[in-house]
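The next block holds one structure in the form of structure tokens; read it before the comments.
A single protein chain has been omitted; all remaining protein chains appear in their positions.
Chain naming follows the written order as A, B and C, and within any one chain the residues start at number 1.
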Amino acid sequence: MRRLEWGGWVSVAFSGAAMVVGVLIGVGEMVNPGTYTDVRYTWLHLAPAPGPFPNGFSLVVGTLVDPISALMLIVVTVVGFLVMLYSIGYMHQDRGLPRYYAELSLFLTAMSGLVLADNLLEFFVFWELVGVCSYFLIGFYYEKPSAASAAKEAFIVTRVGDIMFLLGIFLYFYNFALAGPAGSGGWAANGFLFVNGNQPYLLGHGLGGNSTLLTVAGIMILGGAAGKSAQFPLHVWLPDAMEGPTTVSALIHAATMVAAGVYLLAVASLFLGFTSTDQLAIVGIGGFTAFFAATMAVVHPDIKRVIAYSTISQLGYMVMAVGAGFAMVGLFHLFTHAFFKALLFLAAGSVIHAVGTQDLFKMGGLRKTMRLTAIAFAVGGLALAGIPPFAGFWSKDDILSAVYSQLGSHPAYWPFFLLAFAAVFLTAYYIFRAWFLAFSGDHPRDPSLGHAHEGPWTMQVPLVLLSALACGAGLLIFVPGFQSLLLSGAGATGIPPVYGTTDLLISAASVALGVSGIALAWVLWGNGRVYALPETSAAQPVRRLLLKRYYFKIGYDWIGAKGVYTIARAADFFDRFVIDGTVHGFERAFALVSNRLRRIQSGVVSDYAAYVVAGLIALFVILLIVAPYVVSRLGGG
Amino acid sequence: MIPLLSVIVATLAAGTVLTFLAGSRARWVALATTIVFLAEVAALFAAFPGWPGYNSALVPGFADGESYSWISIAWMHVNYTVGVDGISLVLILLTAVLQLATVVYSWEEQKRPAAYFGLVLLTCFGCFGVFIALDVLLFFLFWEAVLIPMFFLIGYWGGPQRRYAALKFFVYTHVASIVMLVGMLALVFYSGAASFDFSAIYASARGLSSVLQSFMFLALFFGFGVKFPIVPFHTWLPDAHVEAPTGGSVLLAGLLLKLGAYGLIRWAVELLPSGLHTMQPVLYVVAFVSIIWGSVLSLSQRDMKRLVAYSSINHMGIVLLAIALDSSLGLLAAVLLMFAHGIVSALLFMASGSVHHTFGTRDIPAVGGITPTTPTLSTLIMVGSLASLGLPALISFPAEFTALLATWNTLAYWVFVPLIILVVTAGFYLWMMQRMLFGPARGIPSTAHDVPWYEGAAMAILVAFTVLFGILPGLLVNVIMNSPIHGFPGT
Amino acid sequence: MDLSSFAGPFLPEILLLAGTLLIFLLDVLGIRRIEVTGAVAAGASALALLFVVADLGFAPLAFLANLSAGQVDVAIAPGATPLYAFTSLGLVFQGIFLTASFLVALASMSRPSNERGAPIFFGLLLLATLGMLLVTIASDLIFLLLSVEIVSISTYLLVAYTRKDVRSLEAAMKFYIIGALSTTLSFFGASLLYGAYGTTNLFAIRAVAGSVGYPVLVLLGYGFLIAGLAFKATLVPFHAWAVDVYDGAPTDVTAFLTGGSKKVGLFAIFLVFLGPVLFVAPGAGGSPFSGGTVNIGPVLQVTLAILAVLTMTVGNVLALLQKEMKRMLAYSSISQAGYMLIGIVIGTSPALTGATLQMFANVFMKTGVFLVVAGVTALGVGPLIDDWKGLGTRRPLLGVAFGLMLLSLAGVPLTLGFVSKFVLFSSAVEAQGYFVWLAVAGLLNSALSVFYYARVLKVMFFDRPEPDALPTGAVAGGSEPSLLAAGGLGYARATAIALIAVAVVAFGVYPQPVLGAISNAAQHFIHVGP
Partner (left out) sequence: MTALPLVGFVALSSALFAVGLFGILTRRNFILVLIAIEIAMNAAILNFVYFGAFSNGTAGLTGQAVAVVLIGFAATEVAVGLAIVLALNRVKGTINVAQANELKL
């Protein structure tokens, strides 16, 4: 046990160091953009040759620090360090801790690599690596079949997105190999780097007549992002990913990895460029997901899954913002969301740590024994609900305003805007439903959970720090340097800066929705009691639909387990009995024929003489009739 | 100039003979041979890129070329001609690595070890010969020399159905090599090549009419394709793998399948460009079917070895696809994939062998939750599976990425077929891991213990290569592209 | 005629005749020891072999050469009808036959010394070989057929020489009846050809082949001839006798039959059919009944091709099913004849080279395996393949030697059998066109043949013998013979087997000397042969 904790502290120390470096780099970039020069290693190089790559072809691995990666770097390293610290207390009773810390550290490495990647391929490499870390960590409690299953599901569903991402990369690499300013040799020759400029690289240089291809490529990128960021219809894996330790949920499945999809969209939007069709698709997916996921959170009894649905929903907001052309706004929400969502998870983890269950209906009254946690959860909830001045308000409000500002030129955004707007209400409702269920009332509804207490200081410190960030991170928007950091990103020009010019009506409406959501939660759940919805209620089918997650999970499982597996069984049957059966059929026929043939050796010499005479007659037939015919047909030998 | 290739041939021949005669010390002889072999391969690499005799008149287009007359009569000139280029060199490296891993893995082989190690060395010797031979007869000689030891490895050291499996392996590959031989002879005689040498045929075969080229290409494709194996001539592979001893499976998957691909590249694609061009649609169809079939069938397998075997069909389908693209990027991808699949499938077959030793069965539903009992084995299975499903930073990824990119370059949206299959591939590996490695412990005998040191060491060697070339694929790429026959850009 | 100038070219034949007479003389004098008579036979064969090799131009033996350059491969003047002609291909075949006879004689010296009939055996062996040598130089159909009959009649008696064994006598009876029937067919065919061509000289026939006005008569004649000679060459469906005879005859005789006398039939087919096969009438051919010209060459090619494929296939398929060692080898021997026939079907010098090399290889392989079988039978091993269980591990050297021969028969690389098949099938591809399919058929058959050879190997090396199934030696019961001892086999037989095993590998690794000589001979034969 001593040894394991020592190992944990090593990870804490290193992630702490990483946080220091990460924040220094991030702030350094903020203060003085372009400080950090790139380091590159050429991974594969094809010399110039006729064909698709007349000027050659390079795939490189390198680093790129620019404002958005600086921002992400701060998020990753800060949340990473805090979660690592929290883990010391939270995980100390678990087995397999070396594996836990190793995998978590590997995740942080890969995530930093992803953030710093300077081209799509490198991005993809780290993208897959964070995916596999996520796979390992979801399946950390691998003895539990549900955890093992969830890990697999997460990997496969994101893999579906990944292949779209990969195809997107092919499209960019092949079809835009020559894109670039005159004399630069084209994009392929330069290693497909993300290039800073006044506008997205491909929109500026490579588009030509290929806007269809660019659209398709953008859709593919969206597919990849949807897989990673659990957007509709690839959202199913994230709630199940809650099988992992809560720390993992906080770090990977709330703050960082799931945000990589949004980050990818932002990167693509800023460096490569989307067409307006792409944008509509992205806004549509994001807006719909924001609402769709929120509805499922409304009824769920599991505290972590409620937060997970909320994550999906919030990611939907970010996607929508990027789609509408406000990549920086989306990233800002990503930034604040990382803190308050990590906070919510860690607070939930604190509760789970204390009571040993995730079922909200068994909890209750915990605010008395876990005051700090209750406050932290409340702070996170307020931030999530978009109540000023908490962090979530600023960023979410920016998103709504930004999308709203585009409605005039893009009327097709309207329905998605409304869905996202409605989701604000749901968000506030479900998160406070969770709060009331867990913390209000007199005592836990399940009597066995009576001995709840706060965790050790390693758990409390991160809660406090994250609470502070959840309160204050949004206020960074008033720091001029930060604002300019966000505005200095490539492609920022041409997009109306929305900071500070927030549409007040939108703000007021969203705050009102948030408050009314909280109020409804209070009315329904504020006294700590639980009401059973009557079986005959008209709402029952809706509740069941929501609890069944709109049957998506069941449907996907059916496709996987029944559909594909049945095909596989059928193919196996075909393989064994038709393909192999044909071979065996030949074998049997051969044995049959040769056994008959064998009988001609009767042992009686007269028979042999008869064969000779028969052979002679056959020879005459061949020589006089068959062979001349064959020869005349073949025209000689 | 030292005739390095002949020195290696002599080393391997002497080592093989000595191993057969060494009795109980056979493993040491085998190991010593392997280490000398590795050192000599290192010497081959050391001279890169300024290889001796590169592009010489004797064996144009190849390094370390040697040529001696063997049979010379009026109408038939057979030479002992050898040489390497980037493509063969990479596969020679694979041969040496897998030989080392196999010898180490089988360290405690109890059943007639001298014969076992001798046959292992003979197989690798044959593979090495195939990769350096530049004469039709010499090539065929080595080609067949691989077949026989493998037949015995399966037939004597194999599982319960070994006779059937060995026979099936033999029938399929032997019939295929006959068709291949006819194709090669036709190549020589129809083109009027001055000798059986690769370079002589290379000089004359291009003059053949496109129809003739197509027929010959088809014959060669069938001959080499069965070794790939291509659907529907693949059913020997799962049976052979399931019944073969682990060492046999490793060599079978790691090397023998590569012989088919290498043969196709060297003796069909390079010599019959317009044949390839005409037959391209056929190759595409076969490749796509193999990719889909291998992957889908893996999904339904219960036996771990069978699963990996079918996944080999899938991977080799991608190799075929990459070759069929007829582009330099595709060829590069094919060779990378061959190397990657050689290492990774070897790792997975070793892992399934260890599963069998440890738990007495390879039936996936029968064993579960093995990770606490055998953490090392479990980790190795994970690394192998993840590498096989194409995780970046492991060796398959650069290969598959290049292959798919090349496919996109040539076939555009058809790339969806292998791409979607990537999901299925991930699916069956993950499902296997879920059922075997994770979940509550199930069917684990009380005597189960983690892998012995030699098995672990063998797999560790492969893992090292998996990671090394996964992170630095450029090392391989630079060598592969040093193959002037292909006109790779930059050579 | 100056005797010496007559004796010179025929020195090998004279040697064999002298050997025969000496053996019979010794018999009369009461000297019947097998070592003595065997040594005479082996010595005569070996000496004759040396002369033939010298005549073929093997430099180190040049001092033994007795054929001058003007006597071999001489182009025959138009109109000339010599009874015999020396061709280097004929000399190669003389070498082949003498090798067979030498090996069989050598090995047979290890037959039980108390066996009766040794002088008859060795005398007839030399006499049959003499007939074979005469076949190789024949250039007249009647001369050829009579020479073949010398072989036939000698071998009928060879099969029956023990006079006691009921199986041998049954074999001899079958051999005789089918042989006599075939002889009749041959001569009847020859008579029809004589009627059609007005001559029995092969050179004359070659000159006019196909251009006569009686195509039906010619084709009927060739049909009879094919049937008659196919008996000797064991082509399907004229093969049925061979299995029973090879099985029933004393195994050393079988070795000679398959190694030597079968090749006589094949070489006779070469001699008779090369000329007609090479003849292609100008213009398109038609039916022989339509009165127009018939492309006798292609017609014969198609016919012989059918026979070749049928022979190799049926032989192989039936060998697969055999449980008895000798019968299995007999069927395999039949299938080998199919391969060799390919050479004459194609009728090019590469094809002749391939077929000749195949026969050269076959002398070692087929004679070898039967010599081993004879030795092993003498050790008390039963007739079934399964009776050979564990032989390879009990007697490793014998096992390895036998294994090498089987591998060679199966065409495994680095053996003589591989080289010969490779050259033969290469020649089929070299001829291009439809001949490629002959190569495919042959190769597929050779793939099939691997199974029954592999089965023997498996039984010998992998199967555990039942307890006491394998006597350790007829001489010293009980104690295991040491690895190197010839125990039980006899030193002469062991020497012969060792020689064969070495030859199979040596020529397999470096075939150039033999292949070069055969290739030369075949090239000449195409131009100056009958």
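Quick note on the criterion: contacts are C-beta pairs under 8 Å (C-beta built on N, C-alpha and C of every residue); 3 or more make two chains touch, one makes a residue touch a chain.
Nothing here was measured: the structure is a model prediction, and the numbers come from that model.
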| item | value |
| --- | --- |
| Chain not shown, its touching partners among those shown | A, C |
| Identified contact with the non-displayed chain, of C:I153, C:L278 or C:A410 | C:I153 |
| Residue of A:V39, A:L547, A:V613 or A:L634 in touch with the missing chain, whole complex considered | A:V613 |
| Among C:L50, C:M173 or C:V400, residue touching the chain not depicted | C:M173 |
| Which of C:A44, C:M109 or C:A190 contacts the chain that the document leaves out | C:A190 |
| Absent chain, residues of chain C that touch it | 142, 146, 149, 153, 156-157, 160, 163-167, 169-174, 176-177, 180-181, 183-184, 187-188, 190-192, 194-195, 198-200, 243-244, 247-248, 327 |
| Residue numbers in chain A that touch the chain omitted from display | 598-599, 601-606, 609-610, 613 |
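Methods note: only the chains that are shown with their structure count from here on.
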| item | value |
| --- | --- |
| Centre-most chain [mean C-alpha coordinates] | B |
| Inter-centroid spacing, chain C versus chain A (mean Cα positions, whole Å) | 77 |
| Distance from chain C to chain B - Cα centre to Cα centre, in angstrom | 43 |
| Separation of mean Cα positions, chain B and chain A [Å, integer] | 36 |
| Residues within chain A bordering two or more other chains | none |
| In the complex with chain C, residue positions of chain A that touch it | 590, 593-595, 597-598, 600-601, 603, 605, 607-609, 611-612, 614-616, 618-620, 622-632, 634-637 |
| Footprint of chain A on chain C - complex, ascending | 173-174, 177-178, 181-182, 185, 216, 219-220, 222-224, 226-227, 230-231, 237-238, 240-241, 243-244, 280, 284-289, 294-295, 297-303, 306, 314, 317-318, 320-321, 433-435 |
| Chain A to chain B touching residues, read off their complex | 42-49, 51-52, 56-57, 121, 124-126, 128-129, 132, 135, 139, 142-145, 147-149, 151-152, 155-156, 159-160, 163, 166-167, 169-171, 173-174, 560, 564-565, 567-569, 571-572, 575, 579-580, 583 |
